[in-house]
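Here the complex is missing one protein chain, while the rest keep their positions.
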Amino acid sequence: MRVGVVGASGYAGAEVVRHLLRHPRVALSYLAADTMAGRELPDVYPHLRGLCSLPLEAYSVERAAAAAELVLVALPAGRSGQVAAELLERGLRVIDLSGDYRLPADVYEGWYGKPAPPAAPVPPVYGLPEVFGEFLAGARLVANPGCYPTAALLALAPALEAGLSDSDGLVVDAKSGVSGAGRAASLETHFSEVNENCRAYKVGRHQHTPEIEAVLAAVAGRPLVISFTPHLIPMTRGILVTAYAQLKPGVNAPAVLRAYELFYQGRPFVRLLPEGHWPQTKAVLGSNYCDLALHVDSRTGRLVALAAIDNLVKGAAGQAVQNLNLMAGWPEDEGLQQVPLYP
Amino acid sequence: MRVGVVGASGYAGAEVVRHLLRHPRVALSYLAADTMAGRELPDVYPHLRGLCSLPLEAYSVERAAAAAELVLVALPAGRSGQVAAELLERGLRVIDLSGDYRLPADVYEGWYGKPAPPAAPVPPVYGLPEVFGEFLAGARLVANPGCYPTAALLALAPALEAGLSDSDGLVVDAKSGVSGAGRAASLETHFSEVNENCRAYKVGRHQHTPEIEAVLAAVAGRPLVISFTPHLIPMTRGILVTAYAQLKPGVNAPAVLRAYELFYQGRPFVRLLPEGHWPQTKAVLGSNYCDLALHVDSRTGRLVALAAIDNLVKGAAGQAVQNLNLMAGWPEDEGLQQVPLYP
Amino acid sequence: MRVGVVGASGYAGAEVVRHLLRHPRVALSYLAADTMAGRELPDVYPHLRGLCSLPLEAYSVERAAAAAELVLVALPAGRSGQVAAELLERGLRVIDLSGDYRLPADVYEGWYGKPAPPAAPVPPVYGLPEVFGEFLAGARLVANPGCYPTAALLALAPALEAGLSDSDGLVVDAKSGVSGAGRAASLETHFSEVNENCRAYKVGRHQHTPEIEAVLAAVAGRPLVISFTPHLIPMTRGILVTAYAQLKPGVNAPAVLRAYELFYQGRPFVRLLPEGHWPQTKAVLGSNYCDLALHVDSRTGRLVALAAIDNLVKGAAGQAVQNLNLMAGWPEDEGLQQVPLYP
Partner (left out) sequence: MRVGVVGASGYAGAEVVRHLLRHPRVALSYLAADTMAGRELPDVYPHLRGLCSLPLEAYSVERAAAAAELVLVALPAGRSGQVAAELLERGLRVIDLSGDYRLPADVYEGWYGKPAPPAAPVPPVYGLPEVFGEFLAGARLVANPGCYPTAALLALAPALEAGLSDSDGLVVDAKSGVSGAGRAASLETHFSEVNENCRAYKVGRHQHTPEIEAVLAAVAGRPLVISFTPHLIPMTRGILVTAYAQLKPGVNAPAVLRAYELFYQGRPFVRLLPEGHWPQTKAVLGSNYCDLALHVDSRTGRLVALAAIDNLVKGAAGQAVQNLNLMAGWPEDEGLQQVPLYP
């Protein structure tokens, strides 16, 4: 399949390129970028020297439509949806890595603080394969989940779907590496400001909050709100989510474990850790895995669910490739079999 | 005042030395260590070369009693309390930086998994000056708080004391630098294992849990339990605590802010940040400050309180010096006026 | 081919495992370890959970001989050579990742400060394919180069072979990540001691010095000495070597560039960067590449050659797989086509 990437000079876009260069069923056929258009890819990303001879073009819908059957769009929110809509209208299939098609327009505008993109010409499928995998085969537009929602949802969805928690008082406390903020230079991503530092940001108002809430509400079967606090920690890649949920009376550890095992049965990328092991971001580095562990605390009647992902892989590019595989009817893990890099 | 340090070769002990070398009212008169006894201090801690000519002695109660009026003990739990008790019996005043005198014996044994130290010959005062400052002037034995409890208590105590939260469903999610684990070499503190990594540990069973609960219960006036999850993040110093508390109906942001302002009025080391600013560990690095900020979330009815400290200063050695000052009747910030190191 | 790994629980051994698990022509058939024998591999290395079901056995020559045709030995110097000799005597082919068969016995003993291992039953080939590739096809014992020598030799060998430098006054200044020190816990690898720190070690007496000198002397055709200074910097993986060589009068930049281009023509893993680009360790992370750049300084008449590798890949496990490929007559880059991980 001829596949294109628009927004190839951002971190998520470059990760898509890294994956597709080694994908056995994909021919990478089109690369577009905004600010970096016209430059050679290896001059922008030194790790790709000698590995990719495609030029970084300025985006044009005609060129994209001529070169590719399916396009992954990894542009900033606002712009990404516009490009996705254009490509869909030309008959291409699209995976959009931005937040543009993950929320209803009114919710989007409230949390993103900008106008929602035009309604997509086809209904988007939310591309979290472990929850919505059955809807991906026929999808023409996939909204690839955010990095925080991916980890938070994999941590909490089984408990809520199984009705083990009463869905009040959910807390999602997330710790993220800096690459999630993208490649644009800013004081917030300056090495000297981030290194040896830990801080929260957008407390109570991060735009991934309603995305998490909407999917949890869908699996729980009723509306809910969460407290979500993202934190920046001094590492490049990785997200660890620590999620807290009040369990219903009488729900014990074996029942919780059983619900998670059932939920993730046959899913190649979720590794439920044995007792006594806790997820760590380094154990999934560079891979599409999500490592999960559960603690049922009898003192507080609470479930603590921990999930670790590589924010640029399972949290972005790897999940997009996983969605691509499912859209194309290929094995879910095609091109995604890299062993994590440790240490 | 002639002051000694037992356990001077650990990180907390070395930080006590750093502070006391520049304290205008203290003569550092005695240094003892266990494994490092007999070595020159600068051969163990290169930053102290040229700054301290005291030998690192093997501990003896006689030598300590001859050399010092007050001793700070920074040994591992179990051993620290024994030394503290001995010194007290010789008439010295003691600040114990371990957990040995912070909990009732039965609670201690349940969480620490070892026998409690002998009962102290005098009742210990819990040395969190912002909460128990009034009891320190006459104290002979001060139990210096743990690093996590310091940050967690400063984040939550005002809300609970003022009765703003109903004390159910408290969550304390903490992120710590690696120096909190001490200087002993282990796989858990190996650079290659910690760097570019984030993980939780001792989920639901960290020994600081009952210490936090006991003090919060004391200020709230009723028993309570918390969910406490400590995380290790790739930095050397610093703790950020993100604490979540359900607010009572009708409690709004101004009421919360007022309670905290009142609570910390006149306290030199707590900096309540203005709206729109969040604590970061780098802003307190090397200093005794605790930076605090509050978010009242009307969607969830919840308070999110964030606190940042340097775990080796306000979370250990600096707080011990603050306690020393109060025990001696000196200004609270004597010898603690270092400007944080940034970046 | 059935291949075994002895010393699979060290960092180099685990990297061999990572590579061989995805090698299309290799069946990983035997894993042995010393201190970790008897444990499950994923309990020792969490990134391998679900990826490898072989047990970590205590090493036995019989088991190894029964299970494998070729064995990679990644044990500490001293022990590694003994195991290699045993396996050779049983008719297996061996790649030894230690320093045991890289030096003449007397030189070894002088620099390693311990007895040399028994003479190998067959002559070892020094496994730097870009220099000695032609000797690998028939080799039964390959001495896999050290991490520093790999980077230093790739930086300097072409200039010396081409007679462009007079070989006096060579300086090799190397900066290494911490994983090169292995997984054993020590104060030297403690996160809090290494993070935010830079220091040299073993100045003038690192055991890789004679290894670099011997190979450079071989390509230059005369004896020589170098100044080699290794440094530890706060990162996990990567070596950057900055090498300085006085050029013979009249040697200019184009002549130098030509010599390097010629030397590395057709070698898949050396990337000679275009002018204006300098190697960086991040651009080769997780891959078998060596990125190289050259500066001819007309003010000083000196060549500055810079080389970046991943110390655990091109500096250890990846190079071992490259050697394995050449020993077996397979394409040099089989199983080594991972794209570097960036950022």
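Which chain is which? They are A, B and C, in the order written, and residues in each are numbered from 1.
The working rule: a residue touches a chain if its C-beta (ideal position, glycine included) is under 8 Å from a C-beta of that chain, and two chains touch if they have at least 3 such contacts.
Note that the structure is a prediction, hence the values are computed from the model and not measured.
Asker: Can you tell me which of C:P46, C:G99, C:P124 or C:G238 touches the chain that was removed from the display?
Answerer: Of the candidates C:P46, C:G99, C:P124 or C:G238, C:G238 is in touch with the missing chain.
Asker: Out of C:A105, C:A119 or C:C198, which is the one that touches the chain we can't see?
Answerer: From the options C:A105, C:A119 or C:C198, the contact with the absent chain belongs to C:C198.
Asker: May I ask which residue of C:R63, C:R267 or C:H295 touches the chain that does not appear here?
Answerer: Going through C:R63, C:R267 or C:H295 one by one, C:H295 is the residue touching the chain not shown.
Asker: Counting contacts across the full complex, list the positions on chain B that touch the omitted chain.
Answerer: Residues of chain B in touch with the missing chain: 11, 14, 18, 21-22, 43, 45-51, 179, 183, 195-196, 236-237, 271, 273, 277, 280, 282-287, 291, 337-343.
Asker: Mind pulling the chain C residues that touch the left-out chain?
Answerer: Residue positions of chain C that touch the missing chain: 169, 171, 173, 175, 177, 192-193, 195-201, 203-204, 225-227, 229, 231, 233-238, 240, 242, 244, 246, 278-282, 285, 295, 297, 299-300, 302, 304, 306, 308, 343.
Asker: Just the residue numbers, please: which parts of chain A touch the chain that's not shown?
Answerer: That gives, for chain A, the contact residues 11, 177-179, 183, 185-187, 189-196, 234-236.
As a convention for this text, only the chains that are shown with their structure count from here on.
Asker: Same residues or different residues: which describes how chain A and chain C meet, taking over half shared numbers as same?
Answerer: Over half shared, hence same.
Asker: Can you name the chain whose C-alpha mean lies closest to the mean of all the C-alpha atoms?
Answerer: Chain A is the most central one.
Asker: Report the chain whose mean Cα position is at the greatest distance from that of chain C.
Answerer: Most distant chain from chain C: B.
Asker: Quick one: report the Å distance separating chain A from chain C, using the average Cα coordinate of each chain.
Answerer: 36
Asker: Give, as an integer number of Å, the spacing between the C-alpha centres of chain C and chain B.
Answerer: Using C-alpha averages as centres, the distance is 45 Å.
Asker: If a residue has to touch 2 or more other chains to count, which residues of chain B qualify?
Answerer: 177, 192-193, 195-196, 234-236
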